[in-house]
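Complex shown without one protein chain; remaining protein chains in place.
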Amino acid sequence: MVQNKTKRFITRTLLYALIIILCFVFFYPVFVVFANSLRSYSSPSTLFFNGFHLMNYVMAMTMIPFGAYLLHSLVLVSISVIGSTFMSAFVGFGFARLSGPGKNALFIIIIATMMLPGIVTSVPQYLIYHRIGFINTYWPWVIGAIGGNAFFIFLYRQFFMNIPKELEEASRIDGCSTLGIFFRIFMPLSVPVITTCAVMAFQGSWGDFMSPFMFLSSNMWPLATALISTTYTLNGNAAVVLYPVLEAAAMIFAIPSVITFFIGQKYLVEGIVTTGLKG
Amino acid sequence: MMSKKGLKWTGIALSVGAIGTASAMAIPMVTNAAPAKTAAVKPAAKTAAPANQVTINLAFDSGAFSAQEVKAFEKLHPDIKVNLVTYNASALPAEFASGSAPDIIETTGSSLPSDVEKGLALDIQPYINKSKKVFNPHNFNNVVNQYRWDGRVQGIGDLYGLPKDFSPDFDIWVNKAVFKAAGVKVPSPNKPMTWDQVFQDAKKITKFDSKGKMVRYGLDYYATGQAQAEYQLLSLQAQEQGATLWSSNFSKAQFENPKVVNILNQWVTAVKGNIGPNSVNNDKNFFGSLFTSNKLGMMISGYWFSGFIRSAAPKTENNFEMVPAPVYANGTRMDPPASATGAYIWSGSKHPVQAWTVFEYFFGQQPVIDRAQTGWGLPILKNKMSLVPQKSKWDNSVLKVAKGELKYSGKLLRFNPYVDATTVNTIMTKYLTPVYYGKDTMQDAVRQIDGELDSLIQAGMSEAGN
Partner (left out) sequence: MSVRGEGQRMAIIEPSVQSAKPSIRVRSGRRRRRRAMEFYLFISPWFIVFVLFGLVPLLWGLYLSFTNYTGYNFNHLKFIGFANYHLVFTDSEAMRALLRTAVITFIGVPVGLIIGFLLAILLNNKVKGLSIYRTIFYLPAIMPAVATGLIWQMMYQTDGGILNTFFGLFGMKPIDWMGYGMAQTSLILSGLWGAGGGLMIYLAGLKGIPQSLVESAAIDGASYWRQFRHITIPLMTPILFYNLIMGLIGSFQILVQPLLLTGNSLTGDPIEPIYLYMIHAWLNIFVFDRFGYGLALLWVLFLVILVFALILFWSQKFWVHYESGEE
């Protein structure tokens, strides 16, 4: 017994030691950015704190139209999260519970689109969006949201396929339409998947800097694009970049992602478990 | 462009989600809402009611123009709305193709010829001629010639834009404390150093401790933050010796020219001797902090750097001095702007007249005064020169050197109109980096640089021919 306890104690200690070391490996680089975000712009980069210039955070938010960029981020994220989470469920339901000729081929196309290098389509996409007047509007995001997201469609399909047929049939006998079944039976059941998709959609669109870069003029950019393209410079001189301020902005930018993840993580795992990510 | 109707539809589409609607309504979905009618080129109607307001998009690096300046302008010209947008080089080709590019676009003296050759820059000479009150031709510092292009030679012909301000860019900024610590004689501000002396001093100053940790560097260059070959600097060094990187009609690259090869070899020695940050030692430290924290002896940079020193090291400014641009033993003195940042009016602008009104204000009126007073560059208008900081003895000594260098800033660097500076630098880095690492020979590198540039020049020329 004692031996067992000691053994258990040793394994637990080793386990925690390992986790703490790994936490250090993953966290320290982020900490370095934080430490550097507090140094003065004329001092060299540091591995631990070097000064405590909270002013950098104020400058990060005042030197560029931070509020406007943030607002644009929120708009784009709302469109993507709400739109693609809902529309993917809709399409996923079609693939899971309905059938028509060509269903399998269409599903294979969905899987295949996950494999396409995005940049192949982005240049011609720009030209098309321009022809129809979608450049410098949020229409490309609305369109993208309507079309859903291939991975989400896949997740929903897997999840809906596992819902017992009896549930559906019972309500059909009660005279429920397919749309009714989708909204009244399937959607309420799929809260874990909805949350999973919402969190993933948030992470994806919050960090996406490429599409706004292509489709929007800079006064409509979200934060992600603004931070990678607009450098904080001293007096507009491109050679003098205020790295500490940039680092401060990056820290601020990461906060919503971290919070969303921290809150959503429980559902994330649950959501994927319930869908059973299998072929 | 999207119409008002489009805006409404977006609103409806978004009403699916409350957050989406609320925030989408709060921000403008339309940037170029200007009615197309006003596009007809007529004399600028200053009396026009704001109902016919025209929006001019001004693409400039953030910080160069302030929101206050925009407000002041809009007060003067209620019929024009100025939209400050960030300069976004990668998006421009698509914007040009689709006709949605900004009306006024940031450029540099080095890119201007290629902007003109691509048909992007509007000839603003007619406007300048009519604008005697703001732009008197005798009042221009000769740096504006960098924005002249006659189809063959930069510096003569019509103006296609203007720099926002400028500095003769190849002076040497000296950190006296570093020179003293290294026991090297501090260079005099009255006489230019030779390039050989610059490299020698840099080598003497450079010091690493026994563990291989950098104590101080000798030389750095503001444009790259690295002491290695770069297009503009190389052009200067070649032209000082009477050589050039391009054939007379710009159709061929001449990096294989022995004089150019010699300069490049000098930079290879500099990289191997670690006299400054470079792509081999991979030091990403910011030159400004290296310099002000006494870890760097010499910085190749212009008058504008005094602005940095005033804000970063106000108490110790006497430790730093600016000396004239270096020369070669038998070469001519030159100190032009590397590539004065400025702007052109896009030839496809739907509102060229209004765009010019904006241009005239930002490059000739109040913003010029504001900028001159910061000391982050010299104004392009001679009568504004007196506005630059002249409070302290130090201010005046730096200004004296800068003014002395103006004599040598008229002879411009030769930039190829068919390939832009970014491309040339990318190609130089691509083939010279292996040489720095000792993975390739200089002979091979310059041959490849010439080959690749020639093919790009060909493409650029055939495009310009269309």
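We just call them A and B in the order they show up, numbering each chain from 1.
To be clear about the criterion, a contact is a pair of C-beta atoms (placed from the backbone, for glycine too) under 8 Å apart; a residue touches a chain by one contact, two chains touch by 3 or more.
This is a predicted model, so every value here is computed, not measured.
On the side of subunit A, the interface with the absent chain consists of residues 15-16, 18-19, 22-23, 25-30, 32-33, 36, 44-45, 47, 87, 90-91, 93-95, 98-101, 103, 106, 109-110, 113-125, 127-128, 143-144, 146-148, 153, 161, 178, 182, 203, 207, 209, 224, 227-228, 231, 241, 243, 246-247, 250-251, 253-254, 257-258, 261-262, 265-266, 268-273, 276-279, using the contact rule stated above. Seen from subunit B, the chain kept out of the figure touches residues 89-90, 93-94, 96-97, 118, 211-214, 279-284, 422-423, 426, 429-430, 433-434, 437, 439, 456, 459, 463, 466.
Methods note: only the chains that are shown with their structure count from here on.
Rounded to whole angstrom units, the spacing between the C-alpha centres of subunit A and subunit B is 37. Interface residues of subunit B, counted against subunit A in their complex, comprise 1-3, 6, 10, 13-14, 16-17, 19-20, 23-24, 26-27, 29-32, 57, 59-65, 83-86, 88, 90-91, 94, 97-98, 100, 102, 222-223, 225, 284-286, 288-290, 292-293, 295, 301, 304, 307-308, 311-313, 341, 374, 376. Put simply, subunit A touches subunit B in their complex at residues 41-45, 63-64, 68, 71-72, 74-75, 78-79, 82-83, 86, 123, 126-127, 130-131, 133-139, 142, 213-214, 217-221, 226, 229-230, 233-241, 243.
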